[in-house]
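Notes follow the structure.
Complex shown without one protein chain; remaining protein chains in place.
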Amino acid sequence: MDLQAVRDSLEKAALDILPTTTLAALPAKFYDNFIIKGIQIDHIEPGRVICSMRVPPRLLNNGNFLHGGATASLVDIIGSSAFLSAGCPTSGVSMEINISYLDAVYANEEIEIEAKVLRAGKAVGVVAVELRKKQTGKIIAQGRHTKYLAVSSKL
Amino acid sequence: MDLQAVRDSLEKAALDILPTTTLAALPAKFYDNFIIKGIQIDHIEPGRVICSMRVPPRLLNNGNFLHGGATASLVDIIGSSAFLSAGCPTSGVSMEINISYLDAVYANEEIEIEAKVLRAGKAVGVVAVELRKKQTGKIIAQGRHTKYLAVSSKL
Amino acid sequence: MDLQAVRDSLEKAALDILPTTTLAALPAKFYDNFIIKGIQIDHIEPGRVICSMRVPPRLLNNGNFLHGGATASLVDIIGSSAFLSAGCPTSGVSMEINISYLDAVYANEEIEIEAKVLRAGKAVGVVAVELRKKQTGKIIAQGRHTKYLAVSSKL
Partner (left out) sequence: MDLQAVRDSLEKAALDILPTTTLAALPAKFYDNFIIKGIQIDHIEPGRVICSMRVPPRLLNNGNFLHGGATASLVDIIGSSAFLSAGCPTSGVSMEINISYLDAVYANEEIEIEAKVLRAGKAVGVVAVELRKKQTGKIIAQGRHTKYLAVSSKL
């Protein structure tokens, strides 16, 4: 996938209009849209993607800061796009994910997400992802995502 | 929180009706609803929660199986409820999460999620969470979630 | 490797005599010996190994309890042997390791280490490893180890 296509796949994730009126009727592949709608790409080069978004209310937890599961989903989705930016034919399937949560971030704060491919082998790739507060650079979370890239083969 | 209250907090997560017509207008604290709507508790005892759900289309990835970020969100949310079932005054804030993805699960397959508290100290707790196919017992994912439980104090 | 050979590879890890008089002259492949000398296999079946050892003074940290690095090394070594017990042609190369430390264990306390293969595919395998106090069953640490098993191929 060329860099423009990777950019488009993230930025044009979804129409903002909800396609149905019930949770049960939400269609397949809606998940990425739900997580990243509103994101913009600030920088993209082979193996490295930097993007930013304002934390939307829908991604908050009961403490009113960014949900740990939403953070994990961002690590997954933006990390996967970094493999595509590196020229991998697919973004692979998830094998491992790990995240350290370092600080809370609240609704409408602007965050920056940087994904950097550490390794992209024929079979396995690893990407490091960091979430930071855009204004201060303070780290919100740091994680790594390991993917199996030879998806036609068997794990 | 007593066991019935923990059960209710998971099962009665949401009305199925979407409260708005745009993603941007979805309200705060909608995230848990989005992930766990449809879940039912099969067993609950202090420190251990087992629940099940049919994989809904909204939680699929582009490969049409359960999204890695949705799995991580389930580990987060069901793991947190296990701390409440153990009598912790709060479910704390996330410090670390890690997940190994072992198998794919598709729309409408029934999964079982078991969360078991490994440690619930005054400051820090750790819970192990496993997702299995309900019919076969085959493991889909295994993770651990570490939380800071003394939330009034400073990390 | 048959089960007796896996057993022997762990139990007969080393003569107890140090082969040289300086750290610098210690030979290649001494590491496993250093970690597991004294271990005994309590149970072995395909994909599952349970062994026990008394915590030797050489594996303590400055707080006089089992060193986090020694625990990680045990997760690595005993986890790897579980792949061999499962009939994998090699124990592969390490891709990921993660450990939650849950309790301290002191010199001469007896510990039990259980390694259980969660998945052993053609390319990738995952094993869960738990360290417990043998007398009480209290969990000391829980980890997972992911290995690339198709070692002749390229990662």
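Which chain is which? They are A, B and C, in the order written, and residues in each are numbered from 1.
Just so it is clear, a contact is a pair of C-beta atoms (placed from the backbone, for glycine too) under 8 Å apart; a residue touches a chain by one contact, two chains touch by 3 or more.
Predicted, not measured: the structure shown is a model, and the values here were computed from it.
S.K.: Can you work out which residue in B:Pro19, B:Pro89 or B:Gly121 touches the chain that's missing from view?
M.R.: The missing chain is touched by B:Gly121.
S.K.: Provide the residue numbers of chain C that touch the chain removed from this figure.
M.R.: 14, 16-18, 20-24, 26-35, 37-38, 56-64, 67-70, 72-77, 93-101, 104, 107
S.K.: Could you please point out the chain A residues that touch the chain left off the display?
M.R.: Given the touch definition above, chain A has residues 96, 98, 100, 102-103, 118-119, 126, 128, 139, 142, 144, 146 touching the missing chain.
S.K.: Write the list of chain B residues that the hidden chain touches.
M.R.: Residues of chain B in contact with the hidden chain: 95-96, 98, 119, 121-124, 146, 148, 150, 153-155.
The rule we apply is simple: only the chains that are shown with their structure count from here on.
S.K.: Which of the chain pairs holds the record for C-beta pairs in contact?
M.R.: A-B
S.K.: Chain A to chain C: how many Å between their CA centres?
M.R.: It comes to 35 Å between the two C-alpha centres.
S.K.: Between chain A and chain B, what distance separates the C-alpha centroids? Give it in angstrom.
M.R.: Computed value for the inter-centroid distance: 20 Å.
S.K.: Hey, how far is the Cα centre of chain B from the one of chain C, in Å?
M.R.: Between these chains, centre-to-centre, one finds 31 Å.
S.K.: Send over the residues of chain A in touch with two or more other chains.
M.R.: Those would be 95-96, 98.
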